[in-house]
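Beneath this line is the structure, given in structure tokens, with notes to follow.
Note that this complex is displayed minus one protein chain, with the remaining chains in position.
Each chain carries a letter (A, B and C) given by its place in the written order, and its residues are counted from 1.
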Amino acid sequence: MVDNNRWGNLLAHLVLIAGVTIVVFPVYVAIIASTHPPGTFVRGVMPLLPGPNAWDNYMTVISEGRSRAGTPPVAGMMWNSFVMAMAITIGKLSISILSAFAIVYFRFRFRIFFFWVIFLTLMLPVEVRIVPTFQVVADLGMLNSFAGLSIPLIASATATFLFRQFFMTVPEELMEAARVDGAGPMKFFKDILLPLSITNIAALFVIMFIYGWNQYLWPLLITTDPEYFTIVMGIQRMVTGGDSEPLWHLVMATVTLAALPPILVILFMQRLFVKGLTETEK
Amino acid sequence: MVDNNRWGNLLAHLVLIAGVTIVVFPVYVAIIASTHPPGTFVRGVMPLLPGPNAWDNYMTVISEGRSRAGTPPVAGMMWNSFVMAMAITIGKLSISILSAFAIVYFRFRFRIFFFWVIFLTLMLPVEVRIVPTFQVVADLGMLNSFAGLSIPLIASATATFLFRQFFMTVPEELMEAARVDGAGPMKFFKDILLPLSITNIAALFVIMFIYGWNQYLWPLLITTDPEYFTIVMGIQRMVTGGDSEPLWHLVMATVTLAALPPILVILFMQRLFVKGLTETEK
Amino acid sequence: MATITMDTLGKVYTGDVRAVSDVSIDIADGEMIVLVGPSGCGKSTLLRMVAGLETITEGTLQIGDRVVNQLEPAERDIAMVFQNYALYPHMTVFNNLAYGLKNRSFKRAEIDRRVREAAEMLEIGKFLDRKPRQLSGGQRQRVAMGRALVREPAAFLFDEPLSNLDAKLRVQMRVEIRQLQKRLRTTALYVTHDQLEALTMADRLVVLNGGRIEQIGTPMEVYSRPATTFVAGFIGSPAMNMLPAAWLRTKLPAEALAHLPVKADLIGIRPEDLSLSPARDGQISLDGTLLLLEPAGAESHLHLRFDGHDAMVIARLPHVPQVTEGHTLTLSLAREALHPFDSASGQRVA
Partner (left out) sequence: MATITMDTLGKVYTGDVRAVSDVSIDIADGEMIVLVGPSGCGKSTLLRMVAGLETITEGTLQIGDRVVNQLEPAERDIAMVFQNYALYPHMTVFNNLAYGLKNRSFKRAEIDRRVREAAEMLEIGKFLDRKPRQLSGGQRQRVAMGRALVREPAAFLFDEPLSNLDAKLRVQMRVEIRQLQKRLRTTALYVTHDQLEALTMADRLVVLNGGRIEQIGTPMEVYSRPATTFVAGFIGSPAMNMLPAAWLRTKLPAEALAHLPVKADLIGIRPEDLSLSPARDGQISLDGTLLLLEPAGAESHLHLRFDGHDAMVIARLPHVPQVTEGHTLTLSLAREALHPFDSASGQRVA
């Protein structure tokens, strides 16, 4: 650590203030905008102080939606997003922790081959897969279903990698001690590795949930029935869908609502999550 | 490591084969589809062997584009995507390595506060920021420009975190030795920390480049001039844009082309990248 | 309690890397054998082959009267204490001790009895509800010991169990482990790189180098008659001085080395066999320049240089002498204190 270094201090502050401004300012604008009456934005002015219409705007999006743009009420879309996000999260976590376990703890033929295949998929743009995957899902009759929404998004090279990196840090002696103690591989996985990974699982749960929650392109392709619309699709429809200028005050209210579940997940998992991310404190 | 364990072996293979199939099969279908004549898909059949039209299809998308859907030739869009991805990558890397350096090596007021602000932005859905950010960019007259395409995507909590985690593993004695050797903080950063981070920078370069390359929603909002269309937008327009059924053979050819630059970047950075990811070999 | 019989054991990794060659050791019931050698000598690999954590590629291994080459570690009736303890970090001390018994489907009452008995013996009874991270290094060491004890195995395997402790605790745990092993009369195989640990704990010690056995014997045998130059240099601190016989002959009267075989071209002298008192009958004497005097409490080490010999010679005295660095001293030693070696083969020649 450096202490007592004035110009280094100044530089650090400047870098961070710039970073924070880029990120935080738009969020502030969004929340402010969601509290203003419809008229404000038509004038082309960006207000910087809260307006009087918060209650009205939020009630409108939650219970009514915007029929003109074909958007159902927000409540239902939030539920869809939640189910999809949870399915993706749990699926991703299960598959990737098992894959990482297999890669790290088993020595088998083609181990290196599998490793590289998984590795390469991490690199492939989602768009390369998305269209043919759509074909497959359509052929299996999974359009407009939660299965269709979540299963194709479950394979996760990133999570496999992160679990692999974590497993690498678990001393090999633990596995050997378990073997001497009469625990087979699956017992070792269940009794030792899983409990030790709990903070990592929590951290990945949060990240994956947000990833699932924010999915946009895939739900757009796969759902035509408004019953399966997700909240992110809803926002996009509200912005680009109608023929008139978007109703910014309602868009912003929806946007703010859409940000709540991820934030709640973070708060709920906070203790474990922070521990998982910052465990190697200097 | 477990060896000589038959059923564990079997399980490992099954898990991995399932994972690989989910990921690889659609890629295979995409490449196959890009080699077939237009007629194949109208019949609703998914071919599994290469067709005869590879050359024609690829020449068509590279030089002509699909005017009916308002899509320019692929070459120009690839260049736009490349410029945007490089700008985002270099911007992200510079900002985040400096932020991480400030957070890890300087002890200053509000250090924890900044840490948490950056941390929280990692968690905020992109959609929360995207609409107000659009307003800001529009007000600054940056619509239809490379600056507008890249700057708002530069702030990166993830990269900051990864660099922070790496800096945490650099022994503090190195910084102390440098201090005794008469190197100030910035000299330490330049002479010691940066060279040590080279593999991590390479790994993040690849990941960020792919992230930038795959951007979809933001370019869609910010560009109306076909001169600034990106390749991913092009794919989306080819699928959903026209009134007729999409020309799947051309879509697939474009998709395959769009996958090339990320793969080239990976190959180019491979040695450094792999070292960065797998340094802690067991 | 059982014998362990290693018959020409060997380990070759894929790619023809050889870690252990032709090791045959018969361990008697209740005996404590210490494997000692520098890092990379194969001592840990050998221990892990006995434990079943490394496959055996050559030879046979018997524990009791069963050949166990193909058995899983859990089926070999051994217990192992790991260098870093390898305690399960998320389990309490009680569960750490009980885990192996639970996996073997012991009754709960029996588990409870055994765990408490072992905890009693190791004085960790009041930590049973704690997690390993709440314990000090010495306490963790005891828990690791306890995990081996509760199993009441045929043999204990120790993989440098004291190397993470500080000097004081190391001495204390060394004594405790040795007393416990003597009391329980359990066969034990103990790996260490520390020659003092090896000398003080072993019934017999096995010196390994490059995957091969250099010498097997009781600590006194190995110390007083090292079989090779490697053993001579490794066992004893400060290490045995090695002087070329040709050079010694130029310094000494002809009859001084007459009793040694002609093949002996390298002569070893233990630092404590050198003395500052005048040479008596049957003793020989050497002059050297004192380069450094290291007082070490009850004893002292003198680093000397001899004319025509470019390495330093160390003498160890049981007191701190009044001598000045830079001066010339005369050292005396008994003829019987010369250890003759053949430098080509590295073997002792008498």
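Miscellaneous remarks
Going forward, a residue touches a chain if its C-beta (ideal position, glycine included) is under 8 Å from a C-beta of that chain, and two chains touch if they have at least 3 such contacts.
On a predicted model such as this, the values are computed, not experimentally measured, just so you know.
The undisplayed chain touches these shown chains across the complete complex, B, C.
Residue-wise, the contact with the chain that is not shown comes from C:D194, picked out of C:D29, C:E72, C:D194 or C:D342. When the full complex is taken into account, the listed residue touching the unshown chain is C:A239, out of C:L184, C:A239, C:A279 or C:L329. The hidden chain makes contact, of the residues C:Y223, C:F306 or C:F341, with C:Y223. Residues touching the missing chain, restricted to chain C, are 38-39, 166-168, 171, 175, 178-179, 193-196, 199-201, 219-220, 223, 235-239, 270, 272, 291-292, 294-298, 301, 303, 312, 316, 318, 320 (touch as defined at the top).
The chain not shown here touches chain B at positions 171, 173-174, 176-183, 187, 191-192, 195-196.
Definition applied: only the chains that are shown with their structure count from here on.
Between the Cα centres of chain B and chain C there is a gap of 56 Å.
Chain geometry summary: the mean Cα position of chain A and that of chain B are 16 Å apart.
Those residues of chain A in touch with two or more other chains do not exist in this structure.
Residue numbers of chain C whose C-beta contacts span two or more other chains: none are found.
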